[in-house]
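Only one structure is covered here, and it is reproduced in the block below.
The complex appears here without one of its protein chains, the remainder shown in place.
And now, chain A:
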Amino acid sequence: MFPMLKGSTNLLLALLGGVLLALMIKLNGELARYSSALFSSWVAHGIGALAALLIVCLISTKSARHHTNSSPGKAPRWSYLGGIPGAFTVVLAGITVNSPLGLAGSLALMMVGQVIFGLLTDQRGWFGVPRRPLTRRDELVTVCVLAGSALIIFSR
């Protein structure tokens, strides 16, 4: 998909993902204020499905040739179901962003949940994730980010 990207560019893409996530939660939370969390999630997924379909159609001819990183074998059936926990994510975010937790508080607790999940899956290889032991540096980075995030949340 992105054949020219190597090394730390993936780290930058992950950072960009975080920027997009915060914006997405903000916008979906806004939509939820005008309707409900469930309804805004439904609308967001419908619009997203259409947008993704459009993008896939536009790039399909090019990417078919450049898709060199694909894993061997067929994708397992369960791997098509990532949208199920994803759908609950928007519903839950719509609820907590409009609660006393606010945007930052919601982000803080979601981030703890994500790190717990990350530690478990990296160690045990759940969901077919490549197993990788945590290095000292990973631990230091995680502590820095968690501490910085906590500072941001509790100083509001």
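We take it that a contact is a pair of C-beta atoms (placed from the backbone, for glycine too) under 8 Å apart; a residue touches a chain by one contact, two chains touch by 3 or more; residues count from 1.
Here is the rule we use: contacts and distances are computed from a predicted model.
Peer 1: Can you tell which of "2Fe-2S ferredoxin", "Fatty acid desaturase", "ATP-binding cassette domain-containing protein" or "DMT family transporter" UniProt lists for the chain that's not drawn?
Peer 2: Going by its UniProt entry, the chain not pictured is "DMT family transporter".
Peer 1: Footprint of the hidden chain on chain A, which residues?
Peer 2: 1-2, 6-8, 10-11, 13-28, 30-31, 34-36, 38-49, 51-53, 55-56, 59, 63, 67, 69-71, 73-76, 78-93, 95-96, 99-101, 103-119, 121-122, 126-130, 132, 134, 137-138, 140-145, 147-152, 155-156
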